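Next up is a structure, given as structure tokens.
Shown here: the complex without one of its protein chains, the others still in place.
Chain nomenclature is as follows: A, B and C, assigned in order of appearance, with residue numbering initiated at 1 for each chain independently.
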Amino acid sequence: MTTATEEPRKYTVADFASDQDVRWCPGCGDYSVLAAVKKLLADIGLPPENYAFISGIGCSSRFPYYMNTYGMHSIHGRATAVATGFKITRPDIQTWVITGDGDALSIGGNHTMHLLRRNVDVNVLLFNNQIYGLTKGQYSPTSPKGKKTKSTPMGSLDRPLHPLCIALAAEATFVARTVDMHPKHLQATLKRAAEHRGTSFVEIYQNCNIFNDGALGHAQDRKTRADNVIELEHGKPMIFGKDLNKGIVLDGQHLRAVDVGEGGVPESALLVHDEQAPSGIHNLMARMKWPDLPEPIGVLRAVQEPTYNELMEAQIAAAVEQKGSGDLQKLLSGRSTWTVE
Amino acid sequence: MTTATEEPRKYTVADFASDQDVRWCPGCGDYSVLAAVKKLLADIGLPPENYAFISGIGCSSRFPYYMNTYGMHSIHGRATAVATGFKITRPDIQTWVITGDGDALSIGGNHTMHLLRRNVDVNVLLFNNQIYGLTKGQYSPTSPKGKKTKSTPMGSLDRPLHPLCIALAAEATFVARTVDMHPKHLQATLKRAAEHRGTSFVEIYQNCNIFNDGALGHAQDRKTRADNVIELEHGKPMIFGKDLNKGIVLDGQHLRAVDVGEGGVPESALLVHDEQAPSGIHNLMARMKWPDLPEPIGVLRAVQEPTYNELMEAQIAAAVEQKGSGDLQKLLSGRSTWTVE
Amino acid sequence: MIAEAKAQTSPRTQDIPRATIRFAGDSGDGMQLTGMQFTKTSAVFGNDVSTLPDFPAEIRAPAGTVYGVSGFQLHFSSSDVFTPGDELDTLVAMNPAALKVNIKDLKNGGLIIANEDGFTEQNLKLAGYAANPLTDGTLDKYTVHPVQMTKATVKACEDVGLIGRDAQRCKNFYALGLVCWLYSRPLKPIIDFIESKFGKNELVRDANLKVFHAGYYFGETAELFQKNYAVKKANLPPGTYREIHGNEALALGLIAASQLSGKPVFYGSYPITPASDILHELARHKEFGVKTFQAEDEIAAVTSAIGAAFGGGLGVTASAGPGIALKAEAMGLATVLELPLIVINVQRGGPSTGLPTKTEQSDLLQVMHGRNGDCPVVVIAPATPSECFDMAIEAVRIAFRSMIPVVFLSDGYIANSAEPWLVPDASKLEPIVVEHATEANGPNGEFLPYLRDGNLSRPWVIPGTPGLMHRIGGLEKADVTGNVSYDPDNHQHMTNIRREKVEKVADHLPEQTVFGDEDGDLALVGWGGTYGQLHEATMSLREAGYKVGHVHIRHLSPFPRNLEQVLRRFRKVVVCELNTGQLRMLIRSKFLIDADGLNKVQGRPFMVGELISAAEKLLKK
Partner (left out) sequence: MIAEAKAQTSPRTQDIPRATIRFAGDSGDGMQLTGMQFTKTSAVFGNDVSTLPDFPAEIRAPAGTVYGVSGFQLHFSSSDVFTPGDELDTLVAMNPAALKVNIKDLKNGGLIIANEDGFTEQNLKLAGYAANPLTDGTLDKYTVHPVQMTKATVKACEDVGLIGRDAQRCKNFYALGLVCWLYSRPLKPIIDFIESKFGKNELVRDANLKVFHAGYYFGETAELFQKNYAVKKANLPPGTYREIHGNEALALGLIAASQLSGKPVFYGSYPITPASDILHELARHKEFGVKTFQAEDEIAAVTSAIGAAFGGGLGVTASAGPGIALKAEAMGLATVLELPLIVINVQRGGPSTGLPTKTEQSDLLQVMHGRNGDCPVVVIAPATPSECFDMAIEAVRIAFRSMIPVVFLSDGYIANSAEPWLVPDASKLEPIVVEHATEANGPNGEFLPYLRDGNLSRPWVIPGTPGLMHRIGGLEKADVTGNVSYDPDNHQHMTNIRREKVEKVADHLPEQTVFGDEDGDLALVGWGGTYGQLHEATMSLREAGYKVGHVHIRHLSPFPRNLEQVLRRFRKVVVCELNTGQLRMLIRSKFLIDADGLNKVQGRPFMVGELISAAEKLLKK
């Protein structure tokens, strides 16, 4: 539906900002993601009408209101399902799903899983603040076990879900993680997600400074994060640390952190990141947990497979090919009729 | 609640059969599972009142009606959630969840995932016939892509979910697979599941001879299955084949089938199955797909972790320890009162 | 040559105006196919017909059990037919269980044609008979014809070379042949069917043909039957007819609406009895651009349809009661979003899982009120299988015109019954005009997504349209701008608007009509699939001299504007429903009319007879 009547123009961040006041708490990590998305769309250079943002319910799910694109703030947990119907109907619109850890993995866990297995061509941004923000601070499915919150004054009992592991189990074709307070990385990761054909799943570590301040600080703090996360690059050895002197090796069935260079292992011994590897190895990576190991950020997995919406179009084309495009009268008459005179 | 007033008696299969006629289609794989479960319970030797069977909706979910135990045929997809509340309330009752591939992974996918991450102490039997039986033959989330059914006359478009992968992603503490038509293996696997403390997740390949006959024939056919599946044994090398002359090796990041012995690799080079290995390797195994590789059956993973219901009891005990057992009058008075004279 | 498409009569033949028969046997006996073929040949011959299949809940219960019995009833007539009939003239019973389950519906003196070979020791035991009812005298008030169908079938098959279980499986065609003779049916349509269906497998084709004829000849030859019957052609409007089931008609209606509006169907659904067949039917017609999406559950089904509607498509979802319950929250969302959405509820016996394969009308209040907040939607209900076609188109027309969710209330009875249908001329169907907003509509060149037209409807934009980007959501929104608003007065205003919008739909609805007397002693009020029974009951009551009108309400929210007026013309009003009184409640509260209720909750349609006697009681009060 991109109409090409006017001559191509450049878009700015302002073109993607709606007229609504942004109403997150001052200091919330959501702001930086909003800024990054607007910047990305301006960079892509397509007009605002080419996009739709669909969200569930939660603080992060207010996102669409702030974008000057098509948008829907739907109901809790169902953004992925709404987006599925939307994308199947409008394969020409670049579709983004905005969701939270509660929205996507608690009430909406099943839709998320099925979206991923179907490989519908939408981009999912999961704002993981490890808490229910909007309902004022209960633990979420990504909160660590033992978390004390309003609803768990003696600590939560359930083991957390790992978003990347769930995505990999559903054989998601694009799985990534990034961090609200790491704008460059955030920007680059979102760009990759936008470019991917098929479901792009991006977990964003996001700070809820009101109810869970600093829960993800190890990955957010500019000063220390280089030692706590590892930035993945396809085809590159897995190196991390402020001085790039640490790395990851595959030791039998395990991943291990080692020193690199003098006194450590040579760089050539490190595991080389392969976005297209069978997801067994990605699963090991997804389970790397600080402080035992640095947590991977960037694109874990990116493979190309046909999208659900493409396949749907192809079936329709095939049906038309086989039967001719639908003849209503023939349909109404059915396979056998008789005549009354 | 086992009352020990009478002297211990032996239980027979008949003690576990209810008075209701079994109403599955003649030839359905469900019969053999029913027989195996009744036999198992008779072997265990606890009385029928010690058990509860809770199911969703589907052909397989009629199961509880046929057991002379406590039972509930609940609603579609929710057996896992019903069982969670039940077990938390009645930690003394051995609780079994009976579910189908649609029930557990389509409408009930989210509850299944959350049950597993919580590690509630119940035993889940997922009857996987790769079809919706009760609604007369639509494709299910485990049907292979391209499956032609009533609802997909041109073939299904979505990639299947792999039950074992989902279970592993949720860090299930007990993950196994078995086959309806392999009674010995079925029996042994159910026994392990019953013995495990925490959620036991057992995928059962089950033939729906009406709507999906033979879909899992490679694992069911007594004549050929030795070449198509590999029976896992903890601490044993991974060997398979009618003549036990084939095996599995870990080749870098991949699993590969090899010939063993003369002309092949020595047995010592084979991967040794470790139920307690970190689940990265189990993930690779869960993804072994016939005809490329033999499909693993038996116990993939079995580790011991505290159960949700134990932790819940422990918190209550701790609260009583700290505050004394609840004093209603004190509670009603609250933290601050005043007096009107 | 007997294979002509005309009735086969003889001097032994007696003309009768109508007949009701039922084929009953094991699920595996092919009774549905048998019944449908008999229906087909009757319709082709020119009778009016109405059918009622009755499936067991089990997929394939063990052979011979009472809960595995499958039945197919049809009523064919030389005049108009509105129901599948109360009582049976003839019952075909393939085994003892089939007899046991169905005998209570056979009228005194009715005919039983039993497959004697099915009445084995074991089958008698399975059905719970101590002795063989065919011989122990318990069926004395009926006319019993035991026939050795299995043996005769096996014999006939031998001739063409088919043996064993495959041969036995043909016995339903033996029964069909015999009943065709009994009612002087033309054989050609059935022969054609056998030839096309089994054409690829000559052995089976020939065997079935042979067996079918054997059954027919048996009737003609054996001394068993004193006479046979003929039911003359009905006086149907001329034209081309086909048979149609409710679910099929509904699917075709959706496709027609799509073609008439130029909006492709997006059908999001999760299988459930008795709605699944709509999915199956739509999935077969991808050449019309139909997109069917088998969702992971009902919530994904409805929300994906909402996504499709936001995308500018024709979003449809369907389920039965339990699934509709799950869709409630999302239906509220669609109401607030003011998007067009079709929600189909093929009702079945409830509450909870209830009686999945049985019919009921007990979800009316659920679809009226089953959402949080004051959340009115449009509700319509077809009266017959073929009306599902017209009303599907109407549903889409309303949804598009008013940007509103429309609930389409079908039921298991309508969904699975078939009737002859005068095939519509596609070129004469009225187009559905959809005008998408393409330009800003605000005073300052801005786009106002909640600016309303005369129907209180808001603009529908196809995403991708430049300049009209907007955001919608489930929080209360300011009228006109659509922005989130917590303003108290706006909330009151929007609550009122949503209600008025539904009421305004009545501007476009036909007035309520009455069959029979326009005023008088009693109005028989009904809705949905009870139409035929109420119609026949009304005819009978009027023939008996009562002043009775049948008021069948197809539009339940909003009601037709003249409904109150219509009802007030009767001394008594009785609302007849297959529930405990749901429409009755709406009518009483809305009009303060002291409406009585005639209710039945047994998983099956009314009997005309029970309606008549209940009405007579009321009339005599």
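Just so we're on the same page, a residue touches a chain if its C-beta (ideal position, glycine included) is under 8 Å from a C-beta of that chain, and two chains touch if they have at least 3 such contacts.
Predicted, not measured: the structure shown is a model, and the values here were computed from it.
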Among C:313, C:349 or C:382, the residue in touch with the chain that has been omitted: C:349
Identified contact with the non-displayed chain, of B:25, B:40, B:82 or B:105: B:82
Touch list for chain A against the chain that is not drawn: 21, 23-26, 57, 59, 73, 75-77, 106-107, 109, 132-136, 138-139, 141, 150-154, 156, 210-211
Hidden partner chain, residues of chain B it touches: 1-3, 18, 20, 47-50, 52-54, 57, 64-65, 67-75, 78, 81-90, 92-93, 110-111, 114, 312, 315-316, 318-320, 322-326, 328-329, 331-334, 336-341
Touch residues of chain C, complete complex, unshown partner: 57, 67, 320-322, 324-326, 328-329, 332-333, 335-336, 347, 349-356, 358, 360, 362-363, 365-366, 368-375, 473-476, 486, 488-489, 491-492, 495, 498-499, 579-580, 582, 584-586, 588-590, 592, 594, 600-604
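Here, only the chains that are shown with their structure count from here on.
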Contact pairs, highest-scoring chain pair: A-C
Between chain A and chain C, centroid-to-centroid distance (C-alpha), Å: 44
Whole-Å gap between the CA centroids of chain A and chain B: 30
Contacts with two or more other chains, residues of chain A listed in rising order: 110, 114, 312, 315, 318-319
In chain C, residues with contacts to at least two other chains: 286, 296-297
